[in-house]
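With one protein chain removed, the remaining protein chains of the complex are shown where they sit.
Should a chain be cited, it is by its letter among A, B and C, assigned in written order, with residues numbered from 1 in that chain.
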C-alpha cells in the first residue's frame, strides 16, 4: 500500500494581507508548512491554521524564513551561522506555542525560500541546519527536496526525513528545480501535473526538464494554494491518487 | 526566614544595539524578564541570556511587548483582544524554544511597558491576560506590580503570583507608580533606595509619594541594569538584604 | 460648470502582497492617496504609481500612516506630537523623491486610517497636523472629510483644502462616518452609490444614516479599488457624472 502526503506553504499572509483561503485549502491537505513571522505570517493566522489542522488531523510544520518581509524571504541574506540557527529556534518556538495550546506537536520543519535554496547549495549548510533541529528535538522530521543535501545530512544524523516532490515544478537532470525564471519551469496544465504526480508516486520516476528519466522518492507532494485554479489542481491530484489506491495521509504517520 | 527575588528587564537590545551588559548583571539577579522580539530583543541575545541564566540558576520570564520597535513598546496601541492574546503566545513560545534547548522552563510572564500599564487600568484587561496565560500553562507565575489588577485577576483563577516592588520608583497612595514624567518619581540615591527596599522587605511597609504609610507585599524586587551606577545599586541592595538574613532566591523556589 | 475629483487609496501592497491593480484603477481616477511605507507601501509600488499618474495626469497625494504594518495603520497608537510630525515629513519626503524623478509635485496630503480618525477627534490634533504641513510646503492641499476638523484647521491657516466625500460610506447627523463595525455603514449597491454621489455633487445634499438631510461640500469623491466590483462602481460613477455635465478632474486644477 503506497502512502503519500499532500503539503502546501500556508499562512503567508501578513496583517491585512491574505494569500490563500486557509479554511478552504487545509482540509484538502495532510500537512502544512506554516510561515512563522519572519518572511510572512502573523500570530492570528498561525493560530487559525493550527486550529484548522487539529480539526482536520493535518500535520503541522514550521516554515522559518529570512527576516525579510519586504522580500518575502526570497532574497538571499548573508547571515552568520549562529544567528541563523537562533532565527530557526525563535520561529519554531513561536509556532510551537500555538501547537501546545491545541495539544499538538510540530511534525516537521522546512526552511522557506532563499534559505531553503541556500541549504541545497552546500552540504555543509544543510548539515548545520539539520543538526540545529536535532539539537532542539530529534522527533521533528526534516522535509526537503527529494534526494537533496538536507535529506542526505539528516540521514547522516539518523533523523527522520520526508522527501518532497513539487507537483508543478520542472526538475533538472541533477535533481534540482529549474529556476522559476526559466520559461516553462512551472507547470500550469492540470492534466500534465496529475500525470506527472502519478508517475512519481506509483513508479518513482520523473522525466527531467532536459528529457531524461530520473528516479525519485516521494513522501510528500508539494502543491500551491495561492494561484487561481490551485484548489482544482489539488482536488484532481487527490482524486487521481485515491483512484489508484494510494493512501493520502500525513507523513508523520508513515515515516 | 524571609525570601525575596531580584529581577530586572533584560535583553532589550536589538541587532547592533546593546542596552546592558547581560554577563555582568545576570549573576547578580535571581530572575530576569526577557524581551521577546516585538518591542526589543533578538534571537542571539535571547539565547545568550538563557544560557547565562542556566549557569547562574536564574529564573527566566517572558517579557512580551507591543509590536513597536520604534517606540520600544512604550506607546499604547489599540489592539484587538484576540490579536493581543496571540502576540502573547508568539512571544512566549519564541523564548520557550531557547529554554527548551537548555532544558529549562519559563518561570514567569510579565507584560512590558505600555502593555503592562494598560493591564492595570481595568481589571477586565488583566483578567483576559492572566486567563490567556492560564490556558497556555498554569505553571507560569504571574509577575506584576504588588497588589495590582493582574495579581487580583490571577488569584481569582488560582494562578501563582509574584508581587513586584520597584526599588527606585515612587508609589502613589493608590498603590500605582508615580509616572516617570513627574519630577522625583524615580529615585537615584543609592542609600535611599536601599533603605526603602529594606523597609519593604522586612516590614512590608512603604511610604507613598504623598507621604502615607502603605502596606506592601514583596516577592520580587525590580532593579534596573541600563543606567550608570545601576550595578552598584543592585550590589548594595544584595549586601543589605543578606546582612539582614534575607534569602535572595528566584521566586519560582518559594511561590 | 461643476468640477469634482475622483480619488482612491492606492499602493497599499507590500512586498509580494498586492491589494489592487494600479494599472487598471489609476486611469479611472483623477487623484490618488499613496501609501508611503509605514502602514503599507514599498518603494517599487510607489514609483510605479507615480509613473502611471504622470501618464494619466492624475494628482498625487501622500497618505502617511502609523508605523504599524501588522495593523495596517488602522490601530490607534499614542505617539508624541514631535514624533508624529516627523513621521509625516519622513513619509512625504519619501514619496516626493519619486515625484521629483518624474518632474511632478505632491498635490495633497491625507493621513491614513487610525491617524486620520484621531485627527478628527479633537481640533487641536487637526491644527498640529495641518500646521506641520504648512511649515513644510504651503502648496500642499489638505484633503480631509468634508466639513471636519482638518478642513476647519486648514482654513484657519489659509491653506488650500479639498472636501472629501466617501461614495460608499454612511454619514452620521454630526457629519462623521458611521463606523465600519456598524451594520449597513458601508454601501455595496452600485445604483444606490451612484444616486448618492449625484445628489452630493449636484445638489450638495446628503441623507444621513439617521435619515436627516445634510448639506455637504464635495471636492473629491473617495472610491475604493480593493473590493470585488469596485472598478465597476467607479466606472458607473464616472459615467453618471459625465452625463450630468460634471467635469471630472484633479482638485489641484480647481482649488
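The criterion applied here is as follows: a residue touches a chain if its C-beta (ideal position, glycine included) is under 8 Å from a C-beta of that chain, and two chains touch if they have at least 3 such contacts.
This is a predicted model, so every value here is computed, not measured.
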| item | value |
| --- | --- |
| Hidden-chain contact residue, picked from the options C:86, C:173 or C:215 | C:86 |
| Residue in contact with the excluded chain [from C:4, C:46, C:162 or C:240] | C:46 |
| Residue of C:17, C:66, C:98 or C:251 touching the missing chain in the full complex | C:98 |
| Listed residues B:6, B:29 or B:42, member touching the removed chain | B:42 |
| Residues of chain A in contact with the chain not shown | 67-68, 70-71, 75-79, 114 |
| Positions on chain C where the hidden chain makes contact | 37, 42-44, 46-47, 82-83, 86-87, 89-98, 100-101, 135-137 |
| Contact set of chain B toward the excluded chain (per top definition) | 12-17, 19, 40, 42, 69-72, 74 |
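Here, only the chains that are shown with their structure count from here on.
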| item | value |
| --- | --- |
| Interface sides of chain A and chain B: same vs different residues, half threshold | same |
| Whole-Å gap between the CA centroids of chain B and chain C | 44 |
| Between chain A and chain B, centroid-to-centroid distance (C-alpha), Å | 40 |
| Residues of chain B whose C-beta touches two or more other chains | none |
